[in-house]
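Below, a portion of the complex is reproduced, with chain positions unchanged.
Chain IDs A and B follow the sequence of writing; residue 1 opens each chain.
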Amino acid sequence: MDQLNYNEQQQFQKIVEQKQMADFMRLYTSLVDRCFNDCVNDFTSEKLTDRENSCLTKCAEKFLKHSERVGTRFQEQNQKLMSQMRQ
Amino acid sequence: MSFLGFGSQPQISTEQKISAAEAELDMITTMFNQLLDSCYRKCFDKSYNTEDLTQNESLCIDRCVSKYFDANVKVSESMQTVGRSGVLQQKK
């Protein structure tokens, strides 16, 4: 991004913000789908069982923590890669 | 068409309102397609002996959609809990 001048950075920032909403929604819908697939397998009733409810909660929290840890490591690795490329 | 209540903030520009409505539409579409796929995998075998839905399959679909919406609410609550607890604060 160093190659963009101030004006271009402003424009790009707008694009980034527009995408953040879409990114958040993608995270959300994929989380629902992932946890539904892993936790819900009983279709003898139309209500979630206690076990399914508990599984969904743990699945969602666990994935969000996973997501946070991967995010931190991803940024570290990305910075390492960039500094190698600049040498 | 206000699935998670987006677009309800006051005093935003036309452009922002349209853009929020579009994002919401995209999310509903994505969720519908995922649900379509998940309930298909949960409720059908792949023998394809007939092109009709059996009674069991129809019943399974109805329950699957219902449970998908409840799972949706549940996961949304978990995200809010995790969000409030600050675990994800440092992440942008």
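FYI, contacts are C-beta pairs under 8 Å (C-beta built on N, C-alpha and C of every residue); 3 or more make two chains touch, one makes a residue touch a chain.
What you see is a predicted model; the values in this text were computed from it and never measured.
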Subunit counts for every protein chain kind in the full complex: A x3, B x3
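Throughout what follows, only the chains that are shown with their structure count from here on.
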Chain A and chain B, separation of their C-alpha mean positions in angstrom: 16
In the complex with chain B, residue positions of chain A that touch it: 18, 21-22, 25-26, 28-33, 35-37, 39-41, 43-48, 52-53, 56-57, 60-61, 64-65, 67-68, 71-72
Of all residues in chain B, those that touch chain A in their complex: 19-20, 23, 26-27, 30-31, 34-35, 38, 41-43, 59-60, 62-64, 66-68, 70-72, 74-79, 81-82, 87-88, 90-91
